[in-house]
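One protein chain omitted, others in place.
Letters are used for the chains, namely A and B, taken in the order the chains are written, and counting of residues starts over at 1 for each.
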Amino acid sequence: MLAELCDLRGVSGNEENVRKYLLEKLVGTAVETRVDTMGNLLVSKGKSKNGTIMLSAHMDEVGLMIMAVEKNGFLKFSPVGGIDGRILPGKRVRIGTAGIDGVIGVKPVHLQKKDEQKKPFDEESLCIDAGFKNSDEAKQYISVGDYAAFDSFCTEIGDGYYRGKAFDDRTGCLILLRLLMENNGLAFNAAFTVQEEVGTRGAAVAAYTIEPNVALVVEATAASDTPETDEEAAGTNLGKGPAISIMDRTIMVSRKLREELAEVAEKASLPYQYRHFTGAGTEGGVIASSRGGVDTAILAVPCRYIHSPYSVMKESDLNATLGLVRAWLEQRQ
Amino acid sequence: MNKENLIDILLELSSVAGVSGNETAALEAVRSYFDLYTDEVKLDRFGNLIALKKGEASAAEKITVALVAHVDEIGAMVTKIEPAGFLRFTPLGGLDPRVLPGQRVVVHGKKAIEGVIGATAPHHLSMQDREKSIPVEKLFIDTGYDADTLKTITGVGDTISFGQKPILLKNRKMITGKALDNRAGIAALIFCAAELAGLRHQADICFIASLQEEVGLRGAVTAAYGLKPNLAVAVDVTHGDTPGTDDKKTYKLGAGPALGVGPNFHPSLSFAMQQIAQEFNLSYQVEPIPAHSGTDAWAFQVSREGIPTALLSIPLRYMHTTVEMLCLEDLVTGSRLLARLAAKVTNSYLEELKKC
Partner (left out) sequence: MAIRDTLKKLTEAYGPSGEEENVRSMIRDMLNDQVDQIFEDNLGNLFAIRKGQKLKVMVSAHMDEIGVIVTHIDENGFLRIAPVGGISPRLLIGQRLRFNNELIGTVYHEKLKELKELDWPKIYLDIGADDLETAKKLVKIGDLACLDQPFKEQREGRYLAKAMDDRAGCAILVEVINRLPAELPHEVCFVFSVQEELGLRGAKTAAYRYEPDFGLAVDVTTVGDTPKAATMEVSLGKGPAIKVKDNSVLCHPLIRRFMVDVAEKNKIPFQYEVLTRGGTDAGAIHLSREGVPSGALSIPCRYVHTASEIVDKSDLDYAVLLLEKMLLSSWPQMEEINLR
């Protein structure tokens, strides 16, 4: 199911594939679903006795948008969400609902001037080449405003690792989906949100609608437990379990709630770590400041090379995160 | 209303002052037109102007369409009166300091006074300094008054607008002036209201002249919350084709309004607007926007439980200068498109939109 979810193309503002997949999986389970104006999928499970709990995971992924079709058939694009432009050269993408194949080509090393490689490619100069001979041919298949997603697929690698795109945040979607499909007697509201990567737009609206008493954002977060990064700057480490956020750009998580998560983990003998990084943003901020304020925490699966065509994460972290969210819900019922 | 009327309206709207936070004069001008073409005009708690044109639907079937354009313009604010009588200022909205030296300005104190933004004469600058642009902090305004007199007229916190008068260019197709961002949008709303007089519409149409867009979409945040419309279209300007700019981010003047597509907009509403344009033979361009549109649409879309929102933009050259330029035909076409959309919206149309 992870592979199915991650391989879907769902760039911010165009999450339909993911939403449809989730809705199909939920057919026959005892939940109520609705899709709001923004495209958020809101699912409620069970009758809660102890206030409204909101779990959120975002359906969208970073990607590209086609901005213009050049006379020679090349396609100009802009990033949707935060992409490090240096990862784009030499990648394959799929464009539009039909998934037209294209590549981001670059000038071959043979034709480059001396020292050219020292500077990254100028993002503005990059184009997608989908093999069209001119703009007329291109326009038969491509419209300006079409979304393009990385063309990569999810697979197991090594000993217990996964490699693929969009782990941020289809892992969160997967965890919520599993908890909804299980016969676990838990009561909660799940928000599969849109447009997290362009400013946590969906979650703002979802939180307003759900009016939760407490919220947990289930995310994927960057891990740099890799060469060339100092240990203290790694943020999170693969294999150490879900990362409990203390603070990010959007939120200061209350001590009470983050310690509650740690205690639940310890009681359930599940590994956990704190996120050793206070930057970057999540949906936590807009949920916490919704209406009169909502106590909100963030739990994330550590994930290397996030926002690239191929991220790497560990199966044991995914399972431990699922386990911790479940155990927390059980305690909160 | 014909194109000649529109020219007059736009010339007037471009002339009046309405810097963010001090939009009164502009609002009064706008109000006088909406009084002619709508049923009811009021200001909300924030000060946004809301003009209502009632629809035919019964109270039970009532739906509201919001067409919103911001009425404020970029400008500046007095921060200090220097002992020698010069005024220091800080920008309101995104100003390019390089276009400021030598501009005519009006300082809105107890009375409005004329002035000019001065800078040290090139003769008195080193070659090195001449190669650098002058930051806003180093610029000042010369009003011809001494400090004591100035203090009786103006003071810290007064707003400053640009003094540029608009002109209709020789071919009578183009207008240049200040504040066309976004008096163009306001003019489109007025033209649209006039067009609607000849069309039947079920929905209540609310024309909103929003405040303080240039300092962070502030009026739109409260207007959207207060009005709770069923559907919203923001009307603003986008970058026109200009030498030296990236052509993937500019739109041709005279080729019709630009319709936004991207995450900020409801996909089926964006599509519906393109279809209406095709149906009525109105030219348009598609403007892909990968994230923040920088317009009131950004605020409307996520108000309360979410509002289906679209964006129609008039291509405009030299944005945020005093020589902004647009093509009247784009404005007319845009207004007609807005009117056709407004006339189409019914409860069932809304349901259809939400389905896809």
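Keep this in mind: a contact is a pair of C-beta atoms (placed from the backbone, for glycine too) under 8 Å apart; a residue touches a chain by one contact, two chains touch by 3 or more.
What you are looking at is a predicted structure, and each value in this text was computed from that prediction instead of being measured.
Contact with the chain that does not appear here is found for just one residue of B:R183, B:H201 or B:R218, B:R218. When the omitted chain is restored, the residue from B:D8, B:D39, B:E56 or B:E137 that touches it is B:E137. Listed residues B:L43, B:A147, B:L169 or B:A197: the one in touch with the omitted chain is B:L43. When you scan A:A3, A:V103 or A:M247 for touch with the missing chain, the hit is A:M247.
Across the interface with the omitted chain, chain A contributes residues 230-233, 246-247, 252, 254-255, 258, 274, 276-279, 288-289, 291-295. In the full complex, chain B makes contact with the omitted chain through residues 20-22, 24, 42-47, 77-81, 88, 90, 92, 137, 155-157, 212, 215, 218, 221-222, 225-226.
What we mean here is this: only the chains that are shown with their structure count from here on.
Remark: chain A and chain B have CA centroids separated by 35 Å (rounded to whole angstrom). Within the complex, the chain A residues that touch chain B are 12-14, 36-38, 40, 64-68, 76, 78-81, 124, 143-145, 194-195, 198-199, 201, 204-205, 208-209. Listed in rising order, the residues of chain B touching chain A in the complex are 246-249, 261-264, 266-267, 286-288, 290-292, 301-302, 304-308, 354.
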